[in-house]
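A single structure is presented below for examination.
For this view, one protein chain was removed and the others were kept in their places.
Just so it is clear, A, B and C label the chains in written order, and each chain counts residues from 1 on its own.
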Amino acid sequence: MSENDALERLAALELETPSWGYGNSGTRFHVYPWPGAARTVWERLDDAALVHALTGCCPSVALHIPWDRVEGWDELACYAAVRGIRIGAINPNLFGDDAYRLGSVCNPDPRVRMQALEHCRECIEIAQRLGSTTISLWLADGTNYPGQDDLRDRYERLTAGLTELYALLPVGMRLLVEYKFFEPAFYSTDLPDWGTAALVCRRLGPQAQVLVDTGHHPQGTNVEQIVALLLAEQLLGGFHFNSRRYADDDLIAGSIRTTSRARSTR
Amino acid sequence: MSENDALERLAALELETPSWGYGNSGTRFHVYPWPGAARTVWERLDDAALVHALTGCCPSVALHIPWDRVEGWDELACYAAVRGIRIGAINPNLFGDDAYRLGSVCNPDPRVRMQALEHCRECIEIAQRLGSTTISLWLADGTNYPGQDDLRDRYERLTAGLTELYALLPVGMRLLVEYKFFEPAFYSTDLPDWGTAALVCRRLGPQAQVLVDTGHHPQGTNVEQIVALLLAEQLLGGFHFNSRRYADDDLIAGSIRTTSRARSTR
Amino acid sequence: MSENDALERLAALELETPSWGYGNSGTRFHVYPWPGAARTVWERLDDAALVHALTGCCPSVALHIPWDRVEGWDELACYAAVRGIRIGAINPNLFGDDAYRLGSVCNPDPRVRMQALEHCRECIEIAQRLGSTTISLWLADGTNYPGQDDLRDRYERLTAGLTELYALLPVGMRLLVEYKFFEPAFYSTDLPDWGTAALVCRRLGPQAQVLVDTGHHPQGTNVEQIVALLLAEQLLGGFHFNSRRYADDDLIAGSIRTTSRARSTR
Partner (left out) sequence: MSENDALERLAALELETPSWGYGNSGTRFHVYPWPGAARTVWERLDDAALVHALTGCCPSVALHIPWDRVEGWDELACYAAVRGIRIGAINPNLFGDDAYRLGSVCNPDPRVRMQALEHCRECIEIAQRLGSTTISLWLADGTNYPGQDDLRDRYERLTAGLTELYALLPVGMRLLVEYKFFEPAFYSTDLPDWGTAALVCRRLGPQAQVLVDTGHHPQGTNVEQIVALLLAEQLLGGFHFNSRRYADDDLIAGSIRTTSRARSTR
């Protein structure tokens, strides 16, 4: 690739910002608020539009359901369009309800698994309403102590649940499967590494791809090699660009996200 | 040491439980509540008393200020005594106020450092009122990005601030200095390792000792060797018994704490 | 599974010891010799036979080519049989020749790749001569600096090379593909994790399975979960039981190896 080619591609790169990055966030110890933090989805879209106006490379914003849920989705799409941006990936939340204490799609209780699937179905509908073609899935599922649940049973529930979810996807919609080494679970995490995500996506089909959060690996992991391998296997779905010095820190400066389809370019 | 000696010493071991371990806690993602969780310091003491009644080896409970602050300290001491337990270490909170965003005793703003010191002074007074002889100090101080503050300035503020705090200690009261590899800060932590805590305690004097939380080290650290060395240097002040598979998890089953003075036994 | 079932299965477990574990070994700094260390394959078989005589559960010994190469393979098989043991997995050596400086099957030079394949072909023949049904493959391939080679090219060479090797396997012979997080390479390792090994085995076919060395993972990895997942995917081929506190240490006490086929037992 020539230098000009590289610069041209770089100029064409589109980054998606996450709506939740515009609000206050923090650690388990305290959330230190800052003046001007966005409080509603409307303010988050305002901020995202400003970022795009200033950078020219952030034309879309990812939403998180239910944090960004509104009564009128058409109004929201309109609000974004008027400000020169569009709605990007829809992110289901499968950890914020008390029911998810032992997991969502991997929960031993079938009613909770049903609730999780139902929430994903709603997210797919929202995506369709908003013209989004991507569901970006991160599971907080896991266990905190050895023996708390059966690891093989959990893997069966994981693949069964995602298979049901995959069947709900309309043509042209992608499911991005994100993995994370640990947290919030501290003994086992049901989608802990790219290998699990890749095997699951292979089972599901071509609309499922792996999402690489650069901050979700064990110390020392060669992330660029994982990217090379996922490209070779046509399983690379997108990135979350976070730093990670110790654990996943989700520091605001780094929480940029791209859902532009990764392409094997050789 | 003979087997009998060992068993005898084990039988004499007293563990201190932390009041906050009896309430709900969680991760930055969600706090999953459980029925029966203690809601007030009175309920926390009830639970601590029950644990001691059942185990016979948990006669004291550590308090956290301001979480456990009450109007009448004498009433609280009485409440504990009636239930067969006593008040153990007093833990100042130097992270829960918005002012501590850039640190407490290491904060670049002298007014915040003053506020932190004032809080510690109050904790010492509370300890004296309650018959406690231990201040257990954990700082959440640190920075999230390189260049956010000057590392050498922060170390100067750390030693200056703890020197002022040390001067406030009455005779017979210990200051336990806890270290932690990272979290909540993600770039630098002002008390990141036992070496820093040990050098600081050496500066302060014999009433300052190092507190080893077994979950506060980098992966692979030989914690037993640190304990051996602190014993040899007469700097071992106590333990927090937490597990750590990835990051500090503070899992409830492990958050037992001992403030019984560590003794070099050879 | 009842307690009796578990004990019965445990009693039936066969462990394979590696011939190289009976000789001197060490670190890059020094090899500290010990008296009585086995010096030849014959002495290694003597020692393996003694271990089996004493334990009753180590009936086979893995060989490493060329370290264990002899003129007369029939004589060697006979020597083992007379001593009550048999030959287990055959391990090709793809790092001990100066030609392998930049890798073996991933080497940019096709002549070196050819040499590596030729060595594997010889190992397959040796296995057939000795009645062994397992080739156990560990690659030392990798790079030490970013840019030293193209990661995507290396992955192509890896899959192409192993495909050729797989084609050489006779019916009934398994290929175990071992992964390792790092070492001897320090920037990228061509088979760094179970995910890569699993995807490669899937490409190759049912005679290829993943070998889990318990000491070959990043710090904090939940190895039992990897085992559960490989069982579910019918990709678990065997174990090397090494400890790992820091890096792969291959400490002698732990370098036991089983090539008994792993079975999904539910």
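Going forward, a contact is a pair of C-beta atoms (placed from the backbone, for glycine too) under 8 Å apart; a residue touches a chain by one contact, two chains touch by 3 or more.
Just so you know, these numbers come straight off a predicted model, no measurement behind them.
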{"item": "In the full complex, displayed partners of the excluded chain", "value": "A, B, C"}
{"item": "In subunit A, positions touching the absent partner", "value": "219-220, 222, 245-246"}
{"item": "Residues of subunit B (touch criterion as defined above) contacting the omitted chain", "value": "146, 151-152, 155-156, 181-182, 187-189, 192-196, 198-199, 202, 218-222, 224-225, 228-229, 231-233, 266"}
{"item": "Contact set of subunit C toward the excluded chain (per top definition)", "value": "26-30, 32-33, 95-96, 98, 100-101, 140, 144-145, 181-184, 186-187, 219, 243, 245-247, 249, 251, 253"}
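We adopt the following convention: only the chains that are shown with their structure count from here on.
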{"item": "Multi-partner residues of subunit A (at least 2 other chains)", "value": "181-182, 187, 219"}
